[in-house]
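A single protein chain has been removed from this complex, and every other one stays in its place.
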Amino acid sequence: MTATTAPRGWSYSLGKISTGGWFLIGIGIPLGGYLVYELFDDPVLFFQTTMKSFGLGSVYAIVALGFVLIFKATQTVNFAQGALAASGALFVSYAVFDGHIPFTTLRNPLIEIEPEWLGWSLSVVMALAFSAMLGLLIERLAIRPMVGQPLFSVAVITLGLEIVLRVFNNDAVEVDFRSLEIPYGTGGFTVGDAIVNWSYIAAMITATVAFVAVYIFYRTRTGIAMRAVAFDQEAAMAQGINVGKVFAIAWAAGAVLAAIGGIFATQPPVKQTGAVEPETANIAFRALPAVILGGLDSATGALVGGLIVGFAEIFAGQYLAGQTDLLGPGYTLIVPYVVMIVALLVRPYGLFGTPEIRRV
Amino acid sequence: GSDSDDGDTAADTAAEEPAAEEPAAEEEAMEEEAMEEEEAMEEEAMAEFASSPGIDADNMVIRVGLNTDLSGAFAPLTTKITDGHLAFWEEVNANGGIEGWTIEPIVLDNAYDVPTHLENYESFRSDGAEGVAMLSTSTGSPHTASIAGDAIDDNMAVIPLSWYSGWGDPGIGANVFEVQTNYCVEAMNAVTYLSETFGPKMAIAGFPGDYGEDGSLGAKYAAEQLGLEIVYDGQGQVVPGADQTPVITGIAESGADFTWLTTNPSTAAELIGGAAQAGYTGQWSGNSPTYNPALLATALGPVLDTSYVHSTYNELWGTIDTQGMNDLISVMQARRPDAPFDDVYIISWIEGLIAKQAIEQAIANGDLSRQGILDAFNQITADLQGLAPDQSWSGDPNTNVVRESYIYDVDLAIYTPGATVTTEDASNGYVKIQGPFVSPTAEAWTYEPCFKADF
Amino acid sequence: MSDAINPIADIPLIEIDEITLRFGGVTAIGGVSFSVRPDELFAIIGPNGAGKTSIFNTISGVYRPQDGDIRWKGESIIGTRPDRVANLGIARTFQNIELFPQMTVLDNLLTGRHIRMDSSWLAGSLWVGKAKKEEMANRRKVEDIIDFLEIEQWRKHPVALLPYGYQKRVELGRALAMDPELLLLDEPVAGMNLEETEDMARFVLDIQRELGIAIILVEHDMGLVMDIADRVMVLDFGQRISLGTPAEVQKDPAVIAAYLGSEFAQTSETSR
Amino acid sequence: MFGRPNLYTSYDQEAQIFPTWSKKIAVGLFVLTLFLLPFDVPLFTDEIPVLKSIPIIGSLIGEGIPLARFLGDETWLRPISLVLVLAIAALGLNLLAGVAGQVSLGHAFFMGVGGTTAAFLGGESGDGLYGLGLPIWIWLPGAGVAAALVGILISPVAVRLRGLYLAIVTLGLVFLGIHLGNTSWGRKFAGAPGLGRRFQELDIRIWKEDVPLVNVGDDGHWLWFDVTDNQKRYLFLLVATIVMALLAKNLIRTRTGRALQAIRDRDIAAEVMGVPEFKYKVIAFAISSFYAGMGGALFAALSGQMLGTDYNLFLSVEFIAILLIGGAGTVSGTLIGTFFVVMIPQFVEEITKWLSGKEGGIVGTFADGVLAGPDDFGVIATGTQSPGWQLSVFDWNIVLFGVLIVVFLIVEPLGLYGVWIRVRNYWKQWPFSY
Partner (left out) sequence: MLEVANLEVVYNEVILVLRGLSIEVPDGNIVALLGANGAGKTTTVRSVCGLLDVHEGHVTKGSVNWRGTDIAHHSPAKIVESGITQVMEGRRVFAELTVDENLTTGGYTVKDKAKNQAAYDRVMELFPRLADRRTSTAGYLSGGEQQMLAIGRAMMAEPELLVLDEPSLGLAPKLIEQIRDIIVEINQQGTSVLLIEQNAMMALSIADYGYIMETGKVVMDGDPKKLLADDDVQEFYLGLHAEGAKKSFRDVKHYKRRKRWLS
């Protein structure tokens, strides 16, 4: 890796502190100073904001990991990730709110298990299994036939899938606030005077677990095979790697991560209702800057990128609220993109992304 | 140039009125002469009406257009409204139509997209199979605005599915016949009620644009008239899809007695939940589309139960006993037994009643052309059969603009989730507090579009 | 320095002076010097990973060496951007074919003429006077090259569909189209059969002799290198281990040990 | 020279866009048809009794040959005009993404810049709106130039990014654009959020005079024809599209076009060939944005309204679909791709309509199985709403659109261009299958 950044030519001299780097330092120091001031000004609010940022960052990280997983196997951004998130949350709602096994009118036996949280958790696991199956189905029908075809076409196929899934979610099932019966609710506990939502903690734990799992997976044989497939499908086949199997694993896991992201997208700090709605699907678009910021192909990047974007969004929302006149209404919507662009100025492949190999 | 067009329209109406009386008189005479010679009468009647775009005089069919959103952003809502609309016409046709004329509703999906709306309009205005005599639904403000000019050229009467305060202004849409009160007046009435009930400190938050800012401006106008204190002004600050921390912080720190929202339910839920957690204890209310009873089944249910007041511009399902409401309920139960229980069917009914009465008037005038229907609109006072205040459009907008609205309390205890129209004792959790009522603020207000746009 | 061995003391076309190029811990080139005269056919050989391609890359400006200097007609070109280097008159081919695969042979060659044309995008899109004339004139030049390389029948084919040997030829053609003074050829006959190698040898010699273009050749086909090169430099681990005429180099024990191997020494002995 | 399509006697001749007579005539006829499309051309209508009396042709003509008449009722004029407008913008993205290989999801943003600029330059000022009321020959190119300048402004960032990184950064531009339109000063140019601002007609004026030189916005009479405003607009857009397409075609086949393709295919090699990557990527961004800006202005003109939120992500995505379906890199592919992407939903709609209209017979039975009326089962609900899993026809249109994209790309990943290559190869070999 070290070799890559050494003496590239004029256009590749990214190693040294470039103008972009100075720029970062230039805005970083006053920004940091301001934050330190805020910390001492109102430590309770600062702590609360920090925890909220961790909550949002973790949700982004989970969704971003789903993107990374599928990217690492297929080299494409899965634009259907948002619809998959909504579908996953919908399955959960079926299982725990309607008490049905998804797609059927059969009673979900798991929900009766006592204590309540256990029954709920088991039902969620079942719902996630349905998400995995949906992922497998999509992979089988729409992605497998594209083995060896231009990546860009695959990306657009996922867009087509997004359209189809969205219609099914929104219009066939009518996801109009279907509750997920979150056992810990949307409320929280207090530390001193600061309020911390249970959902922040849950998201943080889930993100950590997901990150560790994905991180370890990439160091296994199958993980390496997956990266090989992404890079050169034919050569991977020639090594005896079953490209179909690798795709299936990636899509099943990607769909499950999307679904988990979808579940958290109904809870604070994203939403306050604990219920699926059409907007649940938007979590994927909101997480895209995090994916890019971290680097499309890096699990670490997904985690770090998610947290950075989460912090930027929440802190900007909290501490720049007074400047809304200047920044324009809804400025929080573009904060992630601004952070992303600034970071890409310095590192065109995100913080942890692998640069494209360019050698003649 | 629309002002002069308006003048022309008025002139035309004046010119045609004497002519219109003649056939009507003839008809009466015939009825007296021979009641049993019905067929002959019908033939005669047919002869009176020429086929024109949307009118098939040979088969006595009148086509009415619905340019509506069945797959776009508002599809969950508009699909139901459209369905109610169709049920309405089915019922009308089953009962012999309007004076023997069958109404054929033509539905086209605009996907909440302006170019598609325009494309649909192109078929509606044509003299082909999809050409219509009038548009009984035109969903969306920018969409309706985009066809407003053409509608004047075509003499097409248009009922908007949008409560923007500008529709009453002939300069914005001379042929666009707004129904019920607008967002702006609704806000004035509700804010008056809220300030009287909860206190003088008000926070405002809403989307940017014709909907959100119309509501916010109405609230501000009321505040000015009533001497309320606007402790947080979030007009146009709520952008859907963004993290709402700035607005939530603003509301939570304002210490307002109540907050007036003009958003959609999803965003409202975010604001209400977020602010509640940030320590806000005041009350909430907002323009009608801000709220969705399905929210009661979510984690936010208890908060809404205690602190949300629902404002609307019409009666709600089963809250009154009038002909309109009873018809609506019985027809929906008979014709759409599986349809989800929802209050939006009342909007379908209102639009349907208006279109029906305009057509009746046009038939009475003996002119079913587009111009004839347009004229009829400017003559009638629509009887909304208790569903909402009656309404007319001729003359001064300031006298025509509807100023009544309604206030409901939200009650979690009586809410029945997942009900259909046939579910017994189904309720969306509304208990009427007041309405129809006109606040003094709204009463005294001189009409002009609250939110001004170059349309 | 190498000039000592030069039979004719001429002004060198290009002078490589003690260049060093490191990638992290790997030293690809470690203080190598040599110079090439106009019209000379200079070969660089050496084991895999010795730094041959890296030398090409530093000359073309793709890599910037940490140390040393490269002089073109006496002027330093260190740090010059690749496209400026091309403008100076240095053209090259690549070890792994770097043609523009979706373009036709004709368009590939015309792209080679990019630096010899100067119509702007505006003139081009209007297809007026000068732009049109320029296109026609350059088309004529390119046709000459097509004739020279005997690739007439492929003119309008996308290069990706061409057999490997022809792709290598087109790449040579693209470099020629730039009207260079110095041509860098990186393994032009790798993967070719004998017949194609012979064709390529013919082209290279013609380019050197008839067009008077200086050539630096990197190649592992010793038969070819020893037959056609004027001088040969041998690299190992980024260091120059030998430089001289083919005959001298072939006999150098260091070269045999590091690169040629025992067998080549034997066969070349017996066959001559 | 007829019938010998591959014999050229000079490079000049070979370099023409339509090198043979047969091609010239075919294209000429096609363009002529395009111009005549909106009119009732007498030759094709039943007004000529001689034609009608010929047995087969007569019955085919019926009420006039459909091709020449199908635009007659104006219903089709709007979607086809939309095709023309989007084609102009798509040509720009084709230059950037198809030719130079820089996939951008920000095309809608540049269109928005163009639309806003045009509304400012050509629109009237009023109630909180800025406008200069300048004539079309200023505001239309002005829209392109403004977008190009913005393109140049962002290119230092964009040029360093590759592949999906670039795609997603440019996606951010779309959100940024809509955000700017919402700000207090942005709405003075772009019009109020939600309603937008009225957009000027395409009338051609010399300066700000009252009576335009060429009036496009109202019905009128041109030469021997009565023309409606829709028809005039169509013709205007047709001319604009043809001009822009020719410019793009020339650009692609000359020096700059080759340089862009070289960068797309092999960037380092291109530089070593003397093509400065940075410069040409900036050029690509600028030209592409210029096309987008013009397209954006005309898009607003077609809607009659400038509405910031119309320049959204879905519009950007539509362009990507256009490129893929048409086959990236070629002008004709772009035009055909635009036609398909805009018209497919229409065709889908027609098909579902047609299906639901049939009773009995094979189609009828099939329709019966698939469509659900008010009381029976089936997947497609023809009533606008049925609860549960049944979808309305309109939802099915969308699903079908999504499925079509998926199936099409699975079957033909290279797009229509790939289909064409296949057909051509087949016929080249015919009658020998190998």
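As written, the chain order gives the labels A, B, C and D, with residue 1 at the start of each chain.
Keep this in mind: a contact is a pair of C-beta atoms (placed from the backbone, for glycine too) under 8 Å apart; a residue touches a chain by one contact, two chains touch by 3 or more.
These figures come from a predicted structure and were not determined experimentally.
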item: Among C:Val128, C:Ala160 or C:Leu194, the residue in touch with the chain that has been omitted; value: C:Leu194
item: Residue, one of C:Gln95, C:Ser120 or C:Gln239, that touches the chain absent here; value: C:Gln95
item: Option touching the unshown chain, where A:Leu128, A:Leu180, A:Ala236 or A:Ile314 are the choices; value: A:Ala236
item: Sites on chain A contacted by the missing partner chain, in the whole complex; value: 1, 3-4, 147-148, 221, 224-225, 227-228, 231-243, 354, 357, 359
item: Those residues of chain C which, in the complete complex, touch the missing chain; value: 23, 26, 46-50, 53, 95-96, 150, 163-165, 187, 190-198, 201-202, 205-206, 220, 222-224, 227-228, 258-264, 271-272
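Definition applied: only the chains that are shown with their structure count from here on.
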item: Inter-centroid spacing, chain D versus chain B (mean Cα positions, whole Å); value: 35
item: Distance between chain centroids, defined by C-alpha means - chain C, chain D (Å); value: 46
item: Euclidean distance of C-alpha centroids - chain A vs chain C, Å; value: 48
item: Residues of chain B touching at least two other chains; value: 71, 75, 79, 208, 236, 239, 340
item: Chain C: positions in contact with at least two other chains; value: 61-62, 81-82, 94, 98
item: Residues of chain D defined as touching chain B within the complex; value: 73-75, 77-79, 82, 126-129, 179, 182, 187, 191-198, 230, 302-305, 307, 310, 383-387, 392, 394-395, 397-398
item: Chain C - residues contacting chain A, complex; value: 21-26, 53, 57, 61-66, 79, 81-82, 94-96, 98
item: Chain D partner contacts - residues on chain C that touch it in the complex; value: 60-62, 81-83, 85-87, 91-92, 94, 98-103, 107, 110-112, 114-115, 117, 119-121, 124-127, 131-132, 134-136, 139-140, 143, 174, 178
